[in-house]
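Just below is one structure, and these are the notes that go with it.
Partial view: only certain chains, each at its native spot in the assembly.
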């Protein structure tokens, strides 16, 4: 088990199986030393997709948990693409999309569910740039979708 | 005619003229070996912009056709920037924005209109990472907007 996977276990978390793309694309593309990861949806530990909109149907705690699950799905894709999570040099950028009603303004708190996971798991290497915005609805009515760019060691 | 342009012709498709930006920016920026392409709107073969929202005003087939047109506009920008489409090494990432009502959850099927075109035209090199989300409305009421990052050969 790699150093990073020990961190994940120490958090009481289990790395999920990486999700197959819902459609005609691939989960990750590695070009030079940058891994581009497709937008990940929040599948819970039991495999159920976390659905519903913030502000109207779901509360802050739900949204943060959903963002954390997106983060775990991102890490599962890194593991599948790189073999060893210790090859992660830096989480460079997260793009967080929050499904919400038009009066919901706590997108940053939601996205923190993923951002804080990255720092807990990768330490300094987990500190990333980020954008976080609302959207009216996401694929399969997911509550959150997050994509990523990750710098990797050869 | 390049190998890739023969593929395009074999698909019964014609490469459109690359769109001039609607505003104060440029269609593409090449930095190192990555070509960043501005968000492209779905201009049909007759030059008309494909408008209207999925879920309320437009159906799945319309949206998929619009996404395919965004894909052709992206390829037209690659051709304009690179001269020869055979210089495309890999479609790295697509960012797909679908204008829709708040109850529309088939963003992946819409974005496939573009994703499948990339694979038909570029083969393995066309397999990319992707995010696909809804937005309430797009520039000029377009149905779909898609931007891209493309790895190129020197």
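We call the chains A and B, going by the order they appear; numbering starts again at 1 in every chain.
The rule is simple: a contact is a pair of C-beta atoms (placed from the backbone, for glycine too) under 8 Å apart; a residue touches a chain by one contact, two chains touch by 3 or more.
Being a predicted model, the structure only gives us computed values, none of them experimental.
Sequence-identical chains make up the whole complex; the displayed set comprises 2, and the total in this structure is 3 copies.
To be clear about the criterion, only the chains that are shown with their structure count from here on.
Mean C-alpha position of chain A lies 25 Å from that of chain B. Chain B contributes residues 32-34, 90, 92-94, 100-109, 111-112, 115-116, 119, 127-136, 149, 151 to its touches with chain A in the complex.
Across the complex, chain A meets chain B through its residues 21-29, 31-32, 36-39, 53, 95, 97, 135-141, 145, 147.
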